[in-house]
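Here it is, the structure in full.
A protein chain is absent from this complex, but the other protein chains hold their places.
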Amino acid sequence: MAVFDLLLCALILLVAVAAIVGKGLFRAVVFFVIYGVLLSLAWVRLDAPDVALAEVAIGAGLTGVLLLGAVGRLARSDADEPAEPIDWPVAVAASVVAALLVGAAIKITPGTGLEPEVRAVLTRTGVENPVTAILMNLRAWDTLLESMVLITAVIGLWPLAQGGDWMEPAGPAHHAQPGGVLSGFGRLLPPVALLVGVYLLWAGASQPGGAFQGGTVLAAAGVLCVMAGVVRAPGMAAPAWRLALVAGPAVFAAFGVAGLAWGGFLTFPEAWAKGAILTIEMALTLSIAVVLALLVLGPPQAGEAR
Amino acid sequence: MSVELLRQIAVYALTGAGLVFFLAGTLGVVRFPDTFSRLHALTKADNLGLGFLTLGLAVNAERWADVAKLALIWALVLLAAGTVAQLVARSALVRGER
Partner (left out) sequence: MTPFAVTGALLVALGLYGLIAGRALLRRIIAFNVMGSGVFLMLGALGWHEGRADPVPQALIITGIVVALSGSALAVGLVVALARATGRQHLRDDVG
């Protein structure tokens, strides 16, 4: 399979070059999405299916929708935008960085890493998937702070809404044709997406998956429904949406504080670990889905149609 | 011939056929002159290719649950591809392409 790996690497690099220096912003975004999909294949080859799921769903999918939306909103025909001329001083500097990093990549010989340590304590974490064990138990601190970073991004984004718009539904107004194919698809997809999202959350305990992957599927379905005009975009005016935003980090932090009784913040006793992790993950999935949907839809722009 | 060998042959034949259709579809996207004929190549050939690929993988699957997951993926991709083709065609029509 070495030939396949080399071809895949070459393809990833070619597509990345096309995304960065090729002509046209729309094309650049399309190449970036292809890049994300190819990259997730690389993750499968590296025996990291959890990362592959996250990369294809978030890196390629949601980021792609975000960037395509931006290209549409900037609404400048750039089809004839010429390929940018090569900036030689920067190219030379980047080549030096490339040479140093490639040297490092070849020189570092992979060891066993922390895998044996994780395996040794895995039975005490409450889940069987080592990646989920690290995210939700061994390094729960990181995940708690990460869920707060997501909310911080929403807080940073919403002041960009103009004037009194910020209580309006997220994003520009969408005008899908009622009864058209998109609205049909938007009605058909949610039940399936709900099933897949919850399955990914549940499977994450022992198989590839987890709160982030499940939440992303739900967010993607939500964004599609908004674009199809099936549901109104979430807005800050409704207390329920605000509650959904903070539910994950709040439940997470509450369990963390409860852990103080067991020896430390975010410490889960072995017998309760699985239940605690699953409860946190359910709340976290909800919050991640809402946060990601809000981030992709963007701040309200009531007056502007996409 | 053992069942296992037959199964292997079926897997390779079906996925191989799928790849041929994908190749034809890609060729169409690259070579055809306008949006509508490109969409034609993409949806017709790639959907057939996807069907063959799914069948090949289903024969290779070890559990019925995996076959069910493959069927779900197949159905979702078909639906999504149909919807997207329709949307692309309409936006091309609105922009006045012929």
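A and B are the chain letters, set down in written order, and residue numbers restart from 1 in every chain.
Everything that follows uses one rule, which is that contacts are C-beta pairs under 8 Å (C-beta built on N, C-alpha and C of every residue); 3 or more make two chains touch, one makes a residue touch a chain.
Since the structure is predicted, the reported quantities are computational estimates derived from the model, not experimental observations.
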| item | value |
| --- | --- |
| Contact set of the excluded chain (shown chains only) | A |
| Of A:Ala19, A:Val181, A:Val196 or A:Val223, the residue in touch with the unshown chain | A:Ala19 |
| Missing-chain contacts mapped onto subunit A | 2, 5-6, 9, 12-13, 16-17, 19-21, 25, 28-29, 32, 35-36, 39, 42-43, 45-48, 50-51, 54-55, 58-59, 62-63, 66-67, 69-71, 73-74, 76, 78, 81, 84, 86-87, 90-91, 93-95, 97-98, 101-102, 104-106, 108, 110-115, 118, 130-131, 133-135, 139, 142-143, 146, 149-150, 152-153, 156-157, 160, 162, 210, 212, 288, 291-292, 295-296, 298-299 |
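The definition used in the following text is that only the chains that are shown with their structure count from here on.
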| item | value |
| --- | --- |
| Between subunit A and subunit B, centroid-to-centroid distance (C-alpha), Å | 27 |
| Subunit B to subunit A touching residues, read off their complex | 72, 76, 79-80, 82-83, 86-87 |
| Sites on subunit A touched by subunit B in the complex | 181-182, 184-185, 188-189, 192 |
